[in-house]
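Here is the structure we will look at, set down as C-alpha cells.
So, subunit A:
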Amino acid sequence: MTLLEISDLKTHFPTQSGIVRAVDTIDLSIRERETFGLIGETGCGKTVLGLTLMRLLHPTTTVEGTIRYRGKNLLTISEAEMRLIRGEEIAMILQNPTTSLNPVMRVGEQIAEAIRLHQGLRRRAAKEKAVEMLDSVRIPAASRRANEYPHEFSGGMKQRAMIAMGLACDPALIIADEPTKGLDVTIKAQITELIKETAKEKAMLLITHDLGVARALCDRIALMYAGELVEYAATEEIFENPLHPYTRGFLGSLPGNGLVPIPGMSPSLIDLPDGCRFHPRCSHAKAVCRKKHPELIEVEAGHFVRCFDA
Partner candidate 1 sequence: MKKTVLILAVLLCSVAFSASVLAENDRVAATSDKTVRMAGGTPGGSDWGYPSPFTFYPRGPGYARMSLLFDTLTWKDANGVIPALADGWKVSDDGKDWTFYLDRNARWHDGTSFTADDVKFTFEYMKDHKGGFKWFDATSYIDSVDVVDAHTVVIHLSDPVASFLVDIAGNVPMLPEHIWKDVSDPLTFKDDDAVIGTGPMKLVDYDSATGVYQYEANHDYYDGKLLVDKFISREVSDTASALQTGDVDEVSFWGSEITAVQTFESDPDFEIKAGPSFWVLQTIFNCEKYPNNDREFRQAIAYGIDRDKIVSQVLHDGGEPANTGIMHPDSIWYNPDCTAYEYDTDTADEILDSLGFVDTDGNGIRNYPDGAERSGDITFDLYTTGKYNREAELIQADLATIGIKINVKTSDWGTIDGYLRSANFDMVISGHGGIANPQIMRIPDWPASTYQNSEYDSTYAAQEVEMDLDTRKELVNQLQEMVADDLPVYTLYHPYMWCVYDPKVLDTWFYTRDGVSIGIPLELNKLVFLARYGDANENGKINMQDVTKIERMILELDDETDMADANQNGKINMQDVTHVELTILGRAPIRTR
Partner candidate 2 sequence: MHQINKLVYYFAILLIILSINFFLPRVMPGDPLSYLSDPGADMPARMTEEKRELLLEYYGLDKPISEQYISYMVGIIHGDLGWSIYYGAPVLEVILGRLKWTLLLVGTSTAIHVPLGILLGATSAWARGKKKDTGLLISILSISSFPSFFLGILLVIFFGIKLDLFPINGAQTAFATYSSPFGKIFDILHHLVLPATTLVISHIGGTYLLMRNSMLGVLGEDYIMTARAKGLSEQYILHRHALMNALLPIVTMTAMTVGFLIMGTIFVETVFAYPGIGNLLYNAVLYRDYPLLQGIFLFMTIAIVGANFIADTIYVRLDPRVKNE
C-alpha cells in the first residue's frame, strides 16, 4: 500500500543569480514499510527533496505539485497540521549529527521534547522515554548519557542519538539524510545495522550517495541527477541491470568497481543544459540528447529510466 505519493513535484528557490531548480518534476511513491533509497551526487537536490517533504524550506521557496501522505496533500494543509505530521508521522534525521544537535541542550532533553509535544507526556515520563530510546539505539549507560551534552558524545553516538530522536514518536516514515556520512568503517557498519533493524517496522526514505549502504538497506533505489530522477527500480535490478549512463557511471565509481569517476561536474541548478541534463557528461550522447529532454519511461515493470538509449 502506498504511504507517500509524490507527483509532479517542483521545488524552486530564487537567489540573486537566478532561480535554483533544486527539485524539478519528480514523481515517486513509497510504500508502507518500504525502504526507499534516493541516491545522487552532492548538490543534485536530494536533500532539498527531503526538506520539501517536511515542508522545512524557506517561505520564499516555490513548491509545486502534490505530496500525498495517507491521502492528505502535505503541500496544502495548514502549518499547524503539518507540525503534527512532522516528527510524529514523518520524522527526518538530518545529515551531520555534529551540527544537527543543539550544543547547549542535554541530549535526553532534545529527544524528550518531541515526545512531550506529540505524545503529551509530562517532563519526567518523556525523559524516561528518551532514555529508553537512547538505550534502544544501543547507547551504553543511557540514563547517564541522556544528561550529557552533544559535545560529550562521539560521532557515532551522536548519529545514534539522532536516530533515537527520529524514532522517538514512532513515525510511519523516516527520512534519513546521509546517516552514514563522515563515519569510519566500523561505526558505519554498526549504524547501518541499526537502521536496518529499525527500518523493518517503518517506511524509510534513505537519502545517500553511498551505494553500499543503499544496497544493504533499500528495497528500491532511485537515482537523482540535477533535480530530477533519472532511473529507479528495485535494488537488485539497479545493481544488476543499470540502464542510465549516470547510474552506470555511479556504480563504476564504487571502490569495488574500479573507482572510475564520472567525468565532468554536475551542472548548476540555475543554468541547466538543454536537452538531457546529463548529456554534457555522457559518453553516449547523441544529437537528440542535446535537443530533447527525455521522459522517464518504464522499460520493465517497476524499472523507470530517463534516457533515449534505454
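We take it that a residue touches a chain if its C-beta (ideal position, glycine included) is under 8 Å from a C-beta of that chain, and two chains touch if they have at least 3 such contacts; residues count from 1.
Picked so that all candidates are chains of the complex that A comes from, given by their letters.
These numbers come from a predicted model, not from an experiment.
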item	value
Numbered candidate touching subunit A, per complex, among 1 or 2	2
Candidate 2-facing residues of subunit A, complex	51, 54, 56, 60, 83-88, 91-92, 94-96, 99-105, 110, 113-114, 117-118, 149, 151-152, 162, 165
